[in-house]
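A single protein chain has been removed from this complex, and every other one stays in its place.
Order as written gives the chain letters A, B and C; numbering starts at 1 within each chain.
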């Protein structure tokens, strides 16, 4: 399958925009592949969409790397870039954590949403960035998901969310837990409109995000090797004190257990998404 | 639970109608309980609704015994008593089998349907009789189910089917298999009306009946110890040549595996059904 | 002993081999028997043609199970564009005995579902010989509801000995899973076309065959239960399966005569596997023309028609 799909693959040009440069500032040097231990040059990685050329290990993409990879060049328009978390509970250390995450990533939150085209089809696209406090979902992520969904309803266009999250943002207490219900509520309205919602589960998608909007898509795609689950493997190990299955909570495990429609290698991801959009929307640019 | 429910139990008078007498002609003598081997007198059995007083084993009820047990006295009016099977495929020996089944049971088919009240609530009631060719479903059973469903839709009253079946009636070939689709089609319309459908799975409910109307109820009750499943245990033993779990395909097994709402001892069955009717229809006789 | 394997072609090949040896030999010995050979060849072809036009029900069962017979995936990959397979029931597992996904048929997006047998032991272990577990039927349930959401027609290809009879299948509710699919198919507001490409076995096949149009390849069969099982249950003699096959009226022609199948798609001489491309193209044509007819109907008309179609099935006497 992969082989034939490779045949169709087109190279996706990556524009040199400011944000993108920012998020890949370590352009020199080499990174060690956590799977095969090969040292891959940053350039090689970048050209291969951060997939290890040796063993196909999928390195994490930042929110903007993902956007530049998925969206047609220069089409992405961000929504609600000014939404920012506040420390409503006066939770000790939250302000500092937010500040350092913002500094490290150049983002204001763990989720970036906006509108773009993919293969010419207008879509709403959201991407999460696990560098930002493990992409935990607080009030801002929840609100941004809701507004993105509402925009997709307004425009009657598909919604694609690329998820990555460690779960709820504990520093916002129950307000963060309730974002699960809130995003589920808007998605209920979305589905009533007969619109298409796809998620791409990337490493890791767990906790409150996996138990809400990540799992409520019509079509659930996953990247190879991505950790997907509700409870974290550490918690489970503590609870059951048993040896976990080798591929436990990996995308491949979730596929076998019926939770995922398809595992898509990043190198054919854009083709797959375009085919799916075409099958749901009819002829190209139609 | 059983104990307290016993407390509420009322004795259900069994009228001495012609059909009932016919179906319990062996009124003298004793029957050996297949579970505890006690020899129970026919009279004792009859008074205890064919439940072994020793071990609570539920003996099979005939279609009319079930009707007299479930329906308020003298309220049952039979539908379509003149529907009869024909040997459309010229299947060798089918005519003879039908004839002998009719002679043995005094029934024209394995399913009796009609209208009655239960605890004062008007309902459509159907009961199956496993003495009639293992209560296999052919064209007549399928048609009678459909007409009963349609009557319930017309009258906007609940539907209660007490199932027992060995599966499809092979002697009618594909016509019998298609009864699964046909009964599912009318039940789809029934559910669209927001009406209540309950089944009582009795021993045995398998094959095409379990894989169609028996499983499509809002509330699925089962009698203790009833064999319930799709494939017969013999077929399964042949296929897998493994030892089957001790309670395999018993009602208790199906409850544990989530397929049945509730196992109801026959001695409290009428109370339970009346409560369910009351909860769905409001005050008594309302 | 019941014949378990359709060996007519092998025998015919032997005969033809001998015939060719004879030709070769006669050429070497310079016996000019050209005319005689021509006559003989024509006669042999006629006899073979005649054989295939008069296969017994049991022979058709054997052909429908032939190990070289094209699988559902073969048809899907040949007939459809942009086939994207979807997995899983979102509940327990992904059943490889049932495949499903989205594809395009002459530019029309459709949801495609089918039983998947394997070829050879390894593939058959992988696909469980095309015998689904409940999770297979729940995958179907999920994908047909999604088809309805996106107003996509549903096409199903049927080829299974039946739903798997096993402990796990019973534990996870085989009966309920099949019943639910039957009812959901009845309720769908989009066109459904089913084609029996091989073996249509029992409720496990029926769960994919509730439709607006039922097509059958000419050597396919559709039966309430396998002839072997029926013989064993009714006659207590599995050895009489061949006789039972005829009694059950399970050939494409029988099913059409009973008013259950709508159309028979003629297979190439010797069976679908003898000329897959021709077979697949014929199936495609039939799917396309039937789909166009159904797409002309309003969804409530369509649903009403399907209801009537199902409601009238059955024969009985009333008086």
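Here is the rule we use: a residue touches a chain if its C-beta (ideal position, glycine included) is under 8 Å from a C-beta of that chain, and two chains touch if they have at least 3 such contacts.
Because the structure is a prediction, the values reported are computed rather than measured.
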Contacts from chain B to the absent chain lie at residues 191, 194, 196, 218-219, 255-262, 272, 275-276, 278-280, 282-283
Residues from chain C at the interface with the omitted partner, ascending
90-92, 134, 138, 172-173, 176
Mind pulling the chain A residues that touch the left-out chain?
80, 82-86, 88-89, 91-93, 138-140, 142-143, 146, 167-168, 170-182, 184-189, 191-192, 206-208, 210-216, 228-232, 235-236, 239-240, 242, 244-245, 248-249, 253, 257-259
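Convention: only the chains that are shown with their structure count from here on.
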Distance between chain centroids, defined by C-alpha means - chain A, chain C (Å)
42
Between chain B and chain C, tell me the centre distance in angstrom, where each centre is the average of that chain's C-alpha atoms.
34
Centroid of chain A to centroid of chain B, CA atoms only: how many Å?
52
Name the residues of chain B that each touch 2 or more other chains.
none
Residues of chain C whose C-beta touches two or more other chains
none
